[in-house]
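The structure appears right after this line, and notes come after that.
Of the protein chains in this complex, all but one are displayed in their positions.
Showing chain A:
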Amino acid sequence: MDSFTQRRRRDLILAAALAAIAACVPLFVKDVYVQNIMVLTLMYAALSQAWNILGGYCGQISLGHALYFGLGAYTTALLFTKFGVLPWFGMLGGGIISALIALALGYPTFRLRGHYFVIATIVIAEIGFLLFHNWDYAGAALGIDIPVRGDSWAKFQFTRSKLPFYYFALVFCCVAWFITWWLEDSKWGFWWRAVKDNPDAAESLGVVVFNSKMGAAAVSAFLTAIGGAFYAQFVSYIDPESVMTFQFSLLMALPAVLGGIGTLWGPVLGAVILIPMTELTRSFIGGSGRGVDLILYGAVIVVISLARPDGLIGLFSRRPASKGVPQ
């Protein structure tokens, strides 16, 4: 077995072990506040994993993923409250809608060089926010209160305990990680990294750069919407402020950037550090402190990118730092 296969197997075993440990944690941690933070940490780990597919592997930085998150949340909430459609179908529908919108957004911007894509993502997400803010059918600024119909997996509602949400978030996180793991050693994974490093060279080797970006965008948006749908069920009340603001876009990107952009473990590592920190500062500073926490993350990111451009995962790297001339 070569070193490559060994490394992949080691990653898989490590992931299984971590997942097993994470599954046992609620047996010991009964505090609802802490459980809440754990749910959010897992959710953001998954979301950042999704963001990382497009932003990290394919190199197309998006600062508008709140749009897909919001679409997932709204699709689920609307279908359930207006038509009684079970959240699972809303989740799927939201994923598909988000993927389609990501493709529509990529179509004009992925052909362009430079920073058009990242600017477009910010603008489109802002437009999405404004549309939902003014869309009366979807509750406009007031949002949607998801009516409680009793605890059940079918309706994906649980009022008495956070644990079902915790386990769903854990599965979501594992799935997102596994998809990334699988894609890493697929032709898509190779195309994406090639496109990120050098699109001209990629194209000369038969990689259709445009299609590669479109594929990454669709997968990334789909997974992000799943997270949004989950979040809607978790908090059971959504409005544009709580699911579609720029802050969410940042919170999806930052764990990957912090932990190690374009790496398999970066988003998980980043989320485990960043999300509890976010929640704690938020509760210290209080609800009025909006923005202060953002300044904090900003500072963290600046420090990290100066000290460890490869992200914190670089600290664990088995590969010696790339320096000097090998002979």
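One rule holds in what follows: contacts are C-beta pairs under 8 Å (C-beta built on N, C-alpha and C of every residue); 3 or more make two chains touch, one makes a residue touch a chain; residues count from 1.
Following the convention adopted for this analysis, contacts and distances are computed from a predicted model.
*Asks:* So one subunit is absent here. Using its UniProt record, which name fits best from "Cytochrome c oxidase subunit 1", "Lactate utilization protein", "ABC transporter ATP-binding protein" or "Fe-S cluster assembly protein SufD"?
*Replies:* The missing chain's protein name, per its UniProt entry, is "ABC transporter ATP-binding protein".
*Asks:* Thinking of the whole complex, not just what is shown, which of A:A102, A:I124, A:C173 or A:V207 touches the missing chain?
*Replies:* Of all options in A:A102, A:I124, A:C173 or A:V207, contact with the hidden chain holds for A:V207.
*Asks:* Quickly run down the residues of chain A that touch the omitted chain.
*Replies:* Answer for chain A: residues 3-4, 185-187, 190-191, 193-194, 196-198, 200-209, 262, 319, 322, 325-327 touch the chain left out.
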